[in-house]
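Complex shown without one protein chain; remaining protein chains in place.
Should a chain be cited, it is by its letter among A and B, assigned in written order, with residues numbered from 1 in that chain.
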Amino acid sequence: MVEIQDVSFAYEKEQGTLSHIDLKIGQGECVLLCGESGCGKTTVTKLVNGLIPHFVVGGALTGRASVNGMEVADTEMYRLAEQVGSVFQNPKSQFFNIDSDSEITFGLENAGVAPEKIKERLEATVSALEIGPLLGRNIFSMSGGEKQSLAFASVYAMNPSVFVLDEPTANLDAEAIDILRRQIMQIKKEGRTVIVAEHRLYFLMDLIDRAVFLQDGKIIRIFSGDEFRGIPEQQRIRMGLRSFTDPVMELPCARPPGTKDGLSVENLSCAFDRQTVFEGISFSANPGEVLGIVGYNGAGKTTLTRCLCGLLKEEGGTIRLDGKALNRKQRNRACSLVMQDVNHQLFSDSVWDECEMSMPEGRAEEIEKILKAFDLLEFKERHPMALSGGQKQRLAVAAAILSGKRLMVFDEPTSGLDYRHMLGVGRMIRELAGQKCIVLVVSHDREFMEKACDRIFEMDGRRDGNG
Amino acid sequence: MGAPGKKYMLKFDPRTELLFLVLANVVAFTQHSLWVEITWVVLLLLLIIACGCTKAAGRLALAFGICLFLQYGIFPIGPKILASSFTILVSYARRAFPCLIVGTLIIQKTSVKELMVALRECHIPQGLIIPLSVTIRYFPALKEEAGYIRDAMKLRDIHGIQKIEYLLVPVMISATTTAEELSAAAVTRGVENPAHKTSMVEMKFGVQDFLCLAFGVVFCFISVTAG
Partner (left out) sequence: MSNSKNGKGLKGKDLITIGIFSAIYFVINFAFMLLGGIHPVLWMLMPGFIAVFAGIPFMLMAAKVQKPGAVFLMGLITALIYFVTGQFTLVILISMASACVLAEVIRSMAKYDSFKGNSTAYVIFSLGMTGSPLPIWLFKADFLAQITEQGMPADYVSAVEALSSNAMLVVLFVAPIIGGIIGAFIAKGLFKKHFVKAGIV
């Protein structure tokens, strides 16, 4: 049982506050925390797993939170860890070990559990969550979805009664989300309490018992499961929430290769680490149209974008722009890429400078216009790394747009964005296409692609053997 | 690690390997006779071949041979500049070979996990083991991050001295973020628990460990007294 009584909290350095949060969650309940970016849902999860107040430094906390009778503020984190398991949103930075088996048993080893018992728990975890294929592997060779599964297993092995999930699907594709859904169903069946803070809602709709809607750090309303499921479309949009149903994408296929106006990819093959990633890829993308690229993890979407942008040399085939074949260096100059993790491509010490970097002879009005459109104008002197995740994403997109390149490629531009901002990115991408750029979007956010793309190219090749 | 029944390979307890490394060091810096040195190197190479590191042993043997050849064959007769610059280096490298050989064995045949458990069994405090394992675990991640950042720099057309700043700053910031996130994930799984940590990996000394250590000690003795 989780009890949060009149808790208010303000971070010392980061954005966001909580005001007078009152919440009681019974054992075995599955509760959703939802709302727009910055509403405080992640902060609430930290009240439950003890990151507030033990981990976060500074900040003003009033009120009390307790889990299964333990006062969170007075209990050591390793004691809380026995009751509360936490899964976070970034698969890349949750694992402590290099091999998967050790990762699963990490929590048990920390608790000093006897070796025979560790083995038992390992086997129980593997069978309950069906993660046999994850055993005995180097974590660095795993896909994002596999890593997230492993993180879940690692927490499950500790046998906590409460699971806290902080935007676990932010970086996952549809297949991985499905696996997570089944894992949640499993722990629900076992009577554990589940608290999920999320933007992507469709996979949770039938699992939740209650939904807590937050705004600006306050609980606006707590819905029962049925009430939440019955929210009409218009109201959902006003609340700024993502689609309740599994988005269906019905878009026409990409044009065949050979276009004389635009991008033509002809029989392209790429390899990475001496292994073929894909071969025989052909399609065209015309200016004025947004082409979406989809495919499961391992099919080579990111490799394709890297090749198109000139970061990777093609093994075979041709890439033409307006009929003329381009080599790697030429592609580099013609292309702009917004990467999956925008932290890798923000270099300046202010938002304004970052934009100026993209557009050296740019006029201030243009930069102002785009910052305004992306809700970033008030932050123009702020350091890019001091922005929130969603703001950074928008900044990277803005900088890419300002670079004025002919071919614009976006790799997962909406991961972790809430409804309003996802629409904003979609609008901007459409506008780009309207300015006669050739726009390619790689994404597994089907709700976004339905709105932003005109055509779809599906990469269906899976790598042979292990991905 | 070799699959049982596939090919008989020697496997040592990681603690033996670490102790042996110390012994190798001792021999390396106390011996004075060329023959003691060569015998030690040859015996060590045979040892790691028995553990399955055949290719590496070959490369190390070749490198050692080149060093000897340079020092006794080339330098005395070659131009003086060559000799005076490199002789120090080559001589030093020669002395490092025993350590390099045992080190190769450790890197190739012992998993990080086993090493950490071994250190724990030697009563080394968690205050050292935790950061050490994080350091090792972060190397591949660091490589990945640097790769992405360099890609991004290529796309933004960044030149000259700015390249260093634009590589270092995101790397540092990414490191800070990873430290924050990894700590949260580790602390919420009880890494700070003061209880004695356990493990599924079992550590037991075998006959080969005792023999190996005995052999090493004997050689040290020879080296210190007669070498």
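Here is the rule we use: a contact is a pair of C-beta atoms (placed from the backbone, for glycine too) under 8 Å apart; a residue touches a chain by one contact, two chains touch by 3 or more.
Fair warning: this is a prediction, and the values are worked out from it, not measured in the lab.
Note on the undisplayed chain: of the listed residues B:Leu23, B:Leu45, B:Leu70 or B:Ala186, the one touching it is B:Ala186. Note on the undisplayed chain: of the listed residues B:Ala96, B:Ile158, B:Val201 or B:Val217, the one touching it is B:Ala96. The residue touching the chain not shown here, chosen from B:Ile107, B:Ala195 or B:Val218, is B:Ile107. Mapped onto subunit B, the footprint of the missing chain covers residues 18, 21, 24-25, 29, 32, 71-72, 75-76, 80, 83-89, 91-92, 96, 98-104, 106-107, 115, 127-128, 130-139, 142, 165, 168-169, 171-173, 175-176, 178-180, 182-183, 186-187, 191-192. Residues 12-14, 55-58, 77, 349-350, 382-386 are the ones on subunit A that touch the missing chain.
The criterion applied here is as follows: only the chains that are shown with their structure count from here on.
Rounded to whole angstrom units, the spacing between the C-alpha centres of subunit A and subunit B is 38.
Contact residues on subunit A toward subunit B in their complex (touch as defined above): 49-51, 54-55, 76-78, 80-82, 84-86, 88, 90, 92-99, 101-102, 105-115, 118-119, 122, 140, 151, 154-155, 158, 306, 309-311, 332-333, 335-337, 339, 341, 343-347, 357-358, 385.
On subunit B, the positions that touch subunit A within their shared complex are 111-113, 133-134, 136-137, 140-141, 144-145, 148-149, 151-158, 166, 169-170, 173-174, 177-178, 181-193, 195-200, 202.
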